[in-house]
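Right after this comes chain A.
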Amino acid sequence: MAPEPALRLRGITKRYGAVVACDRVDLTVERGEIHGLLGENGAGKSTLMRILLGLEARDSGTVERDGRAVTVAGPREAAALGIGMVHQHLSLVDPLTVWENVVLGSAGPVRRAAARAEVRAVAERYGLVIDPDARVGTLSAGERQRVELLKCLRRDPAVLIMDEPTSVLTAAESAELFTVLRRVVAAEHRAVVLISHKLTEITTATDRVTVMRAGRVVLRRATAATTEAELAREMVGREVTLGAAVGVLPNATAPAASAASAEALRLAGLTVRPGLDDLSLTVRSGEIVGLYGAEGNGQKTLGDVLSGLTVPDAGTVEVAGAPVDLRRPGALSAAGLGIVPEDRHHAGVVLDLSVAENLVLTRLGDVSGRVFVDRRRLRRRVRALVDEYGITAASLDAPLRSLSGGNQQRVVLARELSGRPRVLVAAQPSRGLDVGAVEDLYARLRRCADDGIAVLVISTEPAEILTLTTRLAVIFRGRIVGELPTARADPERLGLLVGGAA
Partner candidate 1 sequence: ACVSNDETAAPAPSAAPGGSTGTLLPGAPDVNGDGKVVIGVLSPGDINDNGYYESFVVKAEAFAQAQDWTVIKRGSVPVSEALTAARALCRQRADMVAIGASELKDAIPASEEAVCARTAWYVPSSANVPQTPRIMLSSDDPNQSMLVAGYAAGLLMRARNTTRAGFVTGPEADFTKIASTAFLAGIRELIPGATLVTTYTGDFDDSGKAREATQAQLSQGVGAIYPYLGGATDVATALANSAGAITLTPGTDRCASTSPTFDVSVLFDPGDYFAAALQLYAAGRLEMGITKTWQLGVDPYPTVKLCKGTPEQNADLAAFIADIGRGTIDPAAEVRRLGS
Partner candidate 2 sequence: MSGVAEDLATILSSGIRLTAPLVFAACGEYVAERAGTLNVSVEAMMLGAAFGAIAVAGLTGSATVGLLAGVLLGALVGAVHGALSHRWHVNTFVVGLVLNALVLGLTSYLVTVGELGRHQVAQVSVPVLRDLPVLGAPLFVERWPVYLLLALVPLTWWLVERSRWGLELRAAGENPEAADMTGIRVNLRRRQALLWCGALAGLGGAYLAVGEVGSFNQNMTAGRGYLVIAAVIFGGWRLGRTLAGCAVFGLADALRLALPALGYTVNSQLLVSAPYLLALLAMLLFTTRQRRPGALARPFRRTS
């Protein structure tokens, strides 16, 4: 008789309010296979895995391990069932050492010597070299990822879930990781679920693949029987050229900025330790420049600098030819730089304030006298913005928290553009947006460029970069390692650059 699959999910459904993150999802993972799980942002992949791990309660559906229906109350129970996960957002505790982090989730007494020896042994077995006594806070992104892997592998999981494990790794590191995974699967007969946005990775490393879209499974196939083009099409829901994988207007219509147009944003020698290392970049008016790179290479720090959250150790930022005093709060905004931050909840909006208040957050001076906020002027302005950007909200006074992600994003964009900036920086702008919203967003960014605004798009998505930008720069370990016109780029070239092989 055929062995039961290592893992079988049936009819898993999860709702967050009006959002159906997972909609009757079925997923089967056999022993001895690497199973690719694919889907655009917000398709519900992570949610599905969190449910599997017991971090989230499912609304309905069943989970079977080796043919037995199980209930998973939490990560610890999952571990007992042989399910381990390497998280997309690292679950490491910085001040603890590597070995302490590795043994953190297990039970029983802590035996120092044994634990360290074990960490060494596991590390050796999988080729993940690391010092067990190092403090995790001092490690690089790649090393942290290794710790995260070790933490999971140490428990000998029968089912190993990896949520975008390569997003912070170099190409070489990724290749090494897949070798390890291959060995784990072949020799030890484990099952692996690999979540990734990188189509190449999926096609080369997996045996079978499942594609999700908007919470539903739309494709289930042996990897050998599919192509990257098909996967991309299924993921997005329409025919796409790989160069514009997100499925919006092809890039051709974007006007190339003439070299003659003015330099609107000039970053020179920006250094933040750790994070940025002598980063220099120029964006001209009317140009959309993409800053591409694997996650964890300094994009976040750059975003923080341009949001005014971090003062760089060295380097200057010039807007429209004038240097900006970065120590003065709000100086960048005053100089004409608008920014849609990567983590909107963190730096973009105040969830407990109303839609109206969020819309005037950075331009308070425009709607108030010397002392008092002019409510009438505020409402007039806010109503205009809401209409112009098509923001859907129950009322202007509703707390921003009650808006959907797409609408929150629109609020930020509307606010930043309402100041008529010369430069617009958008960090991971499509993250968490559905296709329609992305289309709308891209159209708006293009229009900005057409209006003579210099646009800088910071993104980890090759598709986004290839679709949207006219010129791209690749960031690696906090510095720019290559710049080229987008027309001359293709995914392979980007893949090479991203690993620092410029």
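On how the list was made: all candidates are chains of the complex that A comes from, given by their letters.
Definition applied: a residue touches a chain if its C-beta (ideal position, glycine included) is under 8 Å from a C-beta of that chain, and two chains touch if they have at least 3 such contacts; residues count from 1.
These figures come from a predicted structure and were not determined experimentally.
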item	value
Options 1 or 2 - which one, within this complex, touches chain A	2
Candidate 2-touching residues of chain A, taken from the complex the two chains share	50, 55, 74-76, 78-79, 87, 89-96, 100, 103-105, 107-110, 112, 151
